[in-house]
Each structure stands twice: as C-alpha cells, then as structure tokens.
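Let me begin by presenting the structure, written as structure tokens, before commenting on it.
We show some of the complex, not the whole, and keep each chain where it was.
Chain nomenclature is as follows: A and B, assigned in order of appearance, with residue numbering initiated at 1 for each chain independently.
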Amino acid sequence: MALTLSELARLVDGDIVRGGPDLLIEGIGALDEAGGSELSFLGNEKYRNQYLATRAGAVIVPRGVTEGPETSALIAADNPSFAFGLAVKHFVAATARVFTPGIHPRACVDESAKLDPAKVRIHAGAVVMAGAEIGDGSEIGPNTVVGEHVKIGRDCLFYANVSIRERCLIGDRVILQPGAVIGSDGYGYEVIEGRHVKVDQVGIVEVQDDVEIGANTTVDRARFGRTVIGQGTKVDNLVQIAHNVQIGRHCLVVSQTGIAGSVKLADYVVAAAQVGIAGHVKVGAKAILSARTGVTKDIEGGKTYGGNPAHDYMEEQRSRAHVRQLPKLIERVKALEKKASEE
Amino acid sequence: MALTLSELARLVDGDIVRGGPDLLIEGIGALDEAGGSELSFLGNEKYRNQYLATRAGAVIVPRGVTEGPETSALIAADNPSFAFGLAVKHFVAATARVFTPGIHPRACVDESAKLDPAKVRIHAGAVVMAGAEIGDGSEIGPNTVVGEHVKIGRDCLFYANVSIRERCLIGDRVILQPGAVIGSDGYGYEVIEGRHVKVDQVGIVEVQDDVEIGANTTVDRARFGRTVIGQGTKVDNLVQIAHNVQIGRHCLVVSQTGIAGSVKLADYVVAAAQVGIAGHVKVGAKAILSARTGVTKDIEGGKTYGGNPAHDYMEEQRSRAHVRQLPKLIERVKALEKKASEE
C-alpha cells in the first residue's frame, strides 16, 4: 500500500523537486490535515498559506514551484489536481476491503444456520444463532451477534460488535457499522397498579436493500408487524429509531436524530443532525428537516423546515433574528410609553 | 409459529372468504404496515381506506364483506377485533422467549463465578469474570460481558453485547437491551498544570429490581458510593446517566435524554425524549418533563414542564406562540412609532 517518493512520482507522471526517493508515503490528506507520511497537493494559489504551513510528508505542486515548507518533499506535475487524483485512486484501491470467504475457527455458528461456508465470511468471535440465514457474499464482523432466525441477504457487510436480534430481516448489500443494534425491544409499558408492566414486542425490523446504519445506532423492533428502513436509506451514528417506524426509500437520517414510535417518513426525506420527531407523525416526501428541528405534527413534503415545533425554515431564521432584536424592541416600547405618558 | 389460512380461520372461529387454505401467515400487523405473510383486521369502517390499500397477506373482516384488496386473503368473523386478538395471542405465545438453562461451550465463565449451571443460561461468547454472581433463572446474552464481582439477581434477561463493569449490582428481573453499558467511569477530571487528570471513579452502579435499560444506553458508576436506578424504572435507548445520579422508583426516561452528575429524580418522574438535566438538580415526584426540556435547577414534582430552562409547560407553549407573533409585534411597534412621530 505504501509507496516511495520515487514510485509516487512515476505513478503521477511527475518529477521529484525535493526529498529522498525512498521516503515512504502511506496515505493522502488535505494540506491542513496531512501528516508526515501523507501526500497532499497544491492545486490552487488560494491555498498557498495552507501550503506554506502544511506538515504533509510530500506535496504535488505545479511545475516551476521550488519553494515550500521545509519538512515536505515536493513533486512537480503538469496538473497537480489530476496527479493527486491518480494517487487517491492508488490508495483507495490499496485500502479497499477484499472479500475472502471462510468461517473463522473462533466464530460460533449454530449447526442449524443456513449459509454456504465457501461463500460467506464469519469473523472470530461472531455468533450466528439457530435458524439464521446468511446470503452469499456477506461478511459478519468480529464479535457480532446474529440472532435466531434472522435472515440476511447477499453481499452485506457488518462490522464488529453489531447486535441483530431474533427474526429480523436484512436485505442485500446492507452495511452495519460497529455497535449498531437492530431489533431491540420497543419502549412500551402499561401502568398496572402503579407499575410499568412491559408490553410484549413481538414484531421485527426489516432493513431493506442498500441501507447503511451507523455506529451505535439503535433500531427497535415493532410491537406487532415490522419497523421498516426503506431501500437505499442511509442512517448515521447514534440515531434512535423507535418501534413501528416506517422510513421510506433513499432517506438520509443524520447523527443523533431521534424518531419516535410509529412515525412515517416518505421517500427522500432528509433529517439533519439532532432532529427529533414525535410519535405517529407523518413527514412528506423530500421534506428537509434542518439540524435540531423538532417535528410534532404531520408536515408536507418538498419543503425545508426548522425550529421546534417545526415550521418553514426561512420563517424560523427570521424568528431567531427577531428574538435577538428583542432588547431593542423593548427599548422602543419603553420610549413609546414614555412619550405617551408625557402627552 | 406460522399458521396456514385454514388453521387461522379455525383458531379465530371464522370462515375463509377468499384465499388458498394453505397460505402461510407468519405474523400480525396493522393494515398500513402488514406485509404479504402477515394478518391484519378491519374492525372499524373508518379504516376502510387503509383496508383497500393494505398489503397484508390476510385480513379478518366482518361477516358480509366480500370485496377487498386483490392481494389479500379474507377471513370473515363475527367480531374481527376479538378474532384478531386471538391471533395476536397465538403469535405472542409463539415468539415468547423460552428459558432453557445451560452454559454454551463457547461461553467463558471464570471458575470463581458463583452460579448454578443447571439454572442459568449463558450464551456463546459471553464472558463472566472472576467472582461474579448470577441468580437462578437469569440469562446472559451472546458476547455480553459480566465484570469482576458483579452481582446479578434472579430471572434477569441481558441481550447481546451488553457490558457490565466490575462490582456493579443488578437486582431481580432486570432487562438489559443490546449494547447497554453499566458502570463505565464517571466523567471527572482535575486540572493540574494545564492537564485534565482523571479522578478515580471507585463507586458502582446499583440497578434495582424490575428495571429495564435500553439499547446502547450508558450508566456511569459513582465517584464514590453508587449511581442508583430505582425499582421499576424503565430507561429507553441511547440515554446517558452520569455518575452518582439517583433515579427513583417507577420513572420513565425516554430516548436520548441526558442526566448529568448527582441529579436526583424522585419517584414516578417522566423524562420524555431528548431531555437534558444539569448536574446536581433535584426533580420532584411525578414531574413530567416534555420532550427536549432543559432542567437547570431544582423543580417541584407533580407538574408538567417544557422549554429550556424548564418552566411551566403551558407557559412554554404560549411563549413559543408569542415568538412566532414577533414579526407582527414588530410591525405594530413600527406603526406606533410612525404615528407618534407624526404627532
């Protein structure tokens, strides 16, 4: 994966201006982020200050540039941006996950599980329970738990320490980041003689094709029926999706958003970070909920919302501006009162 | 667990109006949620539109109804709601967890742990560390970790990938959803010469009888003494409970709520979703904190709160309405100013 400076120069069709040919470069980064073993590039004069301050191990610069930060090797190229793109391709390919089928001897796969050992990968410490089914090309990460009678499609990728509870359904090409929980009990209790008595949560979660679920996100199973994450929807980290929620197709649900029970999102809804949606609410297709919006009743699709409770985003912006003008408004009212009392 | 349509008809004392007797029904769902292998019911004419659009595999309808969605089998019954209840009972019973004692050969139980192998269930990959005690009837999920000298009561149910750190105390009939963390260190540092130096967190967490803790929720151990979750309290997913918090009995703490250090909740407090409670605050019995309330000082019990900082819920609602009237108010002040200047 790592390349020497001279290998890099050859790869990007450039020339070493400065730096030892054996310098090892292990990755890539922006000028202001790259470290001593990383490559960056100067593609535009407006980044010159970042260039002069960079700690990148090597920088691709336009031909003719010979000065630069002391600690960086320099490679000159005709088109630094294009040249950098070639290096990016190399490192992306080098870090691409390779699917190697096989069941690790320290994995624990119940003998009643249905899977083709020659076509799936089960990592060390993973637990695949009775009756579970795993499609070809799928990879179950280390210490991940696949519950009883869970069905998993093809070409899925589950990382470490994921928990999928019994009977949930996972489509094809689903990605679950570490620590994600699918199928925990919905939060439902009845009060009986002053105590909260658990209401059985006998439904499941259905995660459709091409969904991705972020790290430590939680998706509760339905009371009855199913909680649904629609095809192509992408959910970020630490999101809460409660029981019986129905999320449409191709939605984006950003980090730390909470979606209460029985909410329905139509297709292509965007919920930015830290949004909250109250129980049983419906959100129309292509609605955009800006960060921290609080949705308390049904809202139409195709619009952008803000505030709590949610209303038109631009109105919310104006409303905030008005709140900040309040001290002045109070002064103005005082002045009017004074004038009125003098009359 | 699955039933054929004819078995279902017999179970609910109904008659097949339409559909093959061998059609397999695997679960139940609401009209607008049920899929092709699920049963639903039409109990009330106001749901007729949902009925006509349903994708349920079968629907229980009042006798006399013969039309309906093309893809659904129909069963006629005298009282569809009652008949559906019978089906619900069947499926709840069919999915009920059966407690089967035994220690999985791929579990790792320290020889000094105190438990009766004939009366507890320890799943594959679970780790029970030195000196831990587990009461009869308790079940430790796959890849869950029970730390050193943890004491667990009877009839507990811990799901997958739960972490319980050393010396914590868990009562009877406690349920921990996947990924829950009990006994992580409290967040405490002293500044010494410009560095944050860790303050030892030597206390524990005490989780009392009949508590349930949601998926990926975190409960920190006390600096000294104990963080307490009182009897019968139910905590939802992704909640943060900091060190030395004392939660009373029969409280409800909903998803993504954060409770800072040394807070005390009296009994029967309800904290709705995304609430925040600042350190050392006391909340009185039966206080209700509506979603997103921010509590910054002690508040009385028996009342409903909203806003940040928390105040009376109805006042908060009015206050929000007033903010949204601000543009008009500003216009009104302008008009007054204009008039005053003309005088």
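Heads up, the rule we're going with is that a residue touches a chain if its C-beta (ideal position, glycine included) is under 8 Å from a C-beta of that chain, and two chains touch if they have at least 3 such contacts.
Predicted model only: the values in this text are computed from it and were never measured.
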item: Subunit count for the whole complex, all chains sharing one sequence, 2 displayed; value: 3
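Heads up, the rule we're going with is that only the chains that are shown with their structure count from here on.
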item: Distance from chain B to chain A - Cα centre to Cα centre, in angstrom; value: 23
item: Sites on chain B touched by chain A in the complex; value: 27-30, 33-35, 38, 88, 91-92, 95-96, 104, 106, 123-125, 141-143, 159-161, 175, 177-179, 210, 212, 214-216, 232, 234, 236-238, 250, 252, 254-256, 273-274, 291-292, 320, 323-324, 326-327, 329-330, 333, 336-337, 340, 343
item: Of all residues in chain A, those that touch chain B in their complex; value: 108, 125, 127, 129, 143, 145, 147, 161-163, 165-167, 179, 181, 184-185, 187, 189, 194-196, 198, 200, 202-204, 206, 216, 218, 220, 222, 224-226, 228, 238, 240, 242, 244, 246, 256, 258, 260, 276, 278, 294, 308-309, 311, 315, 318-319, 322-323, 325-326, 329, 332-333, 336, 339-340, 343
